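Notes to accompany the following structure.
Removed from the display is one protein chain of the complex; every other protein chain stays in position.
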Amino acid sequence: MVLGLVALALVAAACAPNATQSTLEPKGPYAQQSYDLFVPVFWVAAVIFIIVEGLLVLFVFRYRHRKNQTRIPPQVHGNTRLEIAWTILPTLILAGVAVPTIATIWDLAAKPTGDVLEVNVLAHQWWWEFDYPDQRILTANELHIPTGRPVYVTLCAVGFGYGTPVPSQGGPPAPSACQGPPDSPPPAAIGAAVIHSFWVPELAGTQDVVPGQTNHLTIQADEPGVYEGQCKEFCGLSHAYMRFKVVAHTPEDFDRWVAEQQAPASSAVAGPAQAGQAIFLQTCVACHAVAGLETATGQPVLANGGPNLTHLMSRGCFRGCTLAVTDGNLRRWIADPRSVEAGSFMPDYGLSSEEIDQVVAFLNTLE
Amino acid sequence: MASLEHSVAPPVSDHAATSTGLPHLKLAMWLFLASDCLLFGALISTYVLYRGASTVGPFPADVFDIPYTSVSSFVLLASSLTMVLALAAIQRGDVGRSRVWLLATALLGMTFLGGQVYEFTSFVREGLTLKTNVFGTSFYVLTGFHGTHVAVGVLMLLTLFTLSFAGKINQDSAMTVELVGLYWHFVDIVWIVIFTVVYLIPTGNPGAGG
Partner (left out) sequence: MASVSVPAERPGGLLRRPHATRGWWSWFTTVDHKKIGILYGITAFAFFLIGGSEALLIRVQLARPDQTFLEPAVYNELFTMHGITMVFLVVMPLSAAFFNYLLPLMIGARDVVFPRLNAFSYWAFLFGGLFIYSSWFLGGAPNGGWFGYAPNSVTDPTRGMTFYAIGLLITGIASTVSAVNLAVTVLNMRAPGMTLFRMPVFVWMGLVVQLLLAFSLPVITIGLVELLFDRLFGTHFFDPAVGGTPVLWQHLFWLFGHPEVYILVLPAMGIVSEILPVFARKPLFGYQFIVFSGIAIGFIGFGVWAHHMFAVGLGPVANTAFAVSTMIIAIPTGVKIFNWLGTLWNGDLRFATPMLFSIGFIAMFVIGGLSGVTHAVVPSDYQQTDTYYIVAHFHYVLFGGAIFGLFAGMYYWWPKVFGRMLNETWGKVNFWLMLIGFNLTFGPMHILGLQGMPRRIQSYPASLGLSFWNMVSSIGAFVIAISVLVFLVNAISSFRKPKQMEADPWDARTLEWATSSPPPEYNFEEIPVVHSLDDLWHRKYAEIEGGRVVPVAAGGSGETSTAGTQNTEHAGGHAIHMPSPSYFPLIAAAGFPVAGYGLIFGVPAVALGLVISLAGFFGWALEPSAE
């Protein structure tokens, strides 16, 4: 009876309306392939479950000891024919499962052909960075893609290998196949390079992000929408807060988004934002890049130990996509990063409340 | 209680008949050595995996002195011979001879260890430490584990040598010598594998890196 409830609940799982990160709601062809294998295998397993548990329950009732029963039952030792049968039958069933499994393994491992969008996904402790090498865009927390096109993701873990000295920021990077746009500095290593896992279940199964190794994953969305994802491989203190979103646009909207992202930030700011910009140029540029901004000595602001902030206001979320981009949240974050993210590598510069307001005002200009 | 057929109760020690016919300690030693094979297997696999993977030198071809290591390998191999002679002597009941061969085995083992120490200190002087690269890491830990096994073997040999003066080693306890011998030969065979895989088989282009 309890087992029946479990089975029912499993069926109910597929019908949950507000499961927004579900593996049972594929929204693209690659997720669909994983799902299309799972469902029939699940039903095969369910049938076997019913038969085996059913026999168990049947025997428990049929052969229970009755009060007047004194005879010891016949001492049957086995039946070789049965043994052969119940070895061969499962083998056949498993062979039937194995064939489509193997076919799909190879299918998913192949690099997609045709009109493919290439994106490098850089996993940091504890946030996701997205590098579009052909479009020359660097963004974070939200991966924007066009619908109907395969997106071939190269997965890179960024941070320090522990064979190198570890200053708190700006130190030598871990060697990685994912070096970022050609004329920008290689990813500065803040935090350790550990294993992560890139998972947006409605669009694809996962692949791990392994330091020193270059893994790939293909995702594709059929329809516009926002798809939830998060890191699936335990990666340290704030593993639970390393989320991201995939935002799928129609192709036209996607091109528009690319153009917006490619535009540099304007340096002309006024009012409190100007004071904020000055503070930004003294502290934040150690890790954060803003395209179009220049330091006092005319250097471009390109450091990329932290997320690229050029179009921060165009994103819905920040801080491992766990916080909405609002003034209040930005203030909390800048004032005390470790109260928001355990073990955060973002320094606390001890800014006064007024200074933080100014910085937030400046950030509001980064649209 | 239902009656059972019974036999005379055997004492717990290992002089009784055993179900396999093998004495307990010998069966245990074989099983332990089989287990130890996997220990070295994992270490050797690590080394082989990282062959050619170091991103900075020194590389094997830069530091290895094959003739030197061949000599120390020969020393260890010779110690297996003296071990066999020690066992043969004690099985004949010749405690004195056995004692001599046991000491010889221990001394040859210590010579091998001394050779290892010299070799490693010269590597360190040439810039290869545990921390230098994955070659240094995997090499020193593999050979270090082996060296520790040799040291434990030397300790056992010297213990047998000392006990022989107290009359504790004689023809009846030949199996103790045999067990130490089994261990010693195992350690020797592992060295042959290490010497071949690590020293003799060339790694190819040493500067290949990653």
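Letters A and B mark the chains as written, and numbering starts fresh at 1 in each.
Throughout what follows, a contact is a pair of C-beta atoms (placed from the backbone, for glycine too) under 8 Å apart; a residue touches a chain by one contact, two chains touch by 3 or more.
All figures in this text were calculated on a predicted structure; none of them were measured in a lab.
Colleague: From the listed residues B:46, B:91 or B:111, report the one that touches the chain absent from this view.
Modeller: Counting the whole complex, the residue in contact with the absent chain is B:46.
Colleague: Considering the whole complex, which of A:120, A:230 or A:277 touches the chain not shown?
Modeller: A:230
Colleague: Using the document's definition of touch, tell me which of A:53, A:115 or A:336 contacts the absent chain.
Modeller: Checking the options A:53, A:115 or A:336, the one contacting the hidden chain is A:53.
Colleague: In the full complex, which residues of chain B touch the absent chain?
Modeller: 1-14, 18-20, 22, 24, 27-28, 31-32, 34-36, 38-39, 41-43, 46, 49-50, 53-56, 130-131, 133-134, 137-138, 141, 159, 166, 209-210
Colleague: What residue numbers in chain A mark contact with the hidden partner chain?
Modeller: Against the left-out chain, chain A lists 2-3, 5-6, 9-10, 12-14, 16-24, 31, 33-35, 37-38, 41-42, 45, 48-49, 52-53, 55-56, 59-60, 63-65, 69, 71-79, 82-83, 86-87, 90-91, 94, 97-98, 101-102, 104-106, 108-109, 157, 160-164, 174-175, 192-195, 197, 199, 201, 204-208, 210-213, 215-216, 228, 230-240, 322, 342-343.
Keep in mind that, in the parts below, only the chains that are shown with their structure count from here on.
Colleague: Between chain A and chain B, what's the gap in Å when you average each chain's C-alpha atoms?
Modeller: Between these chains, centre-to-centre, one finds 49 Å.
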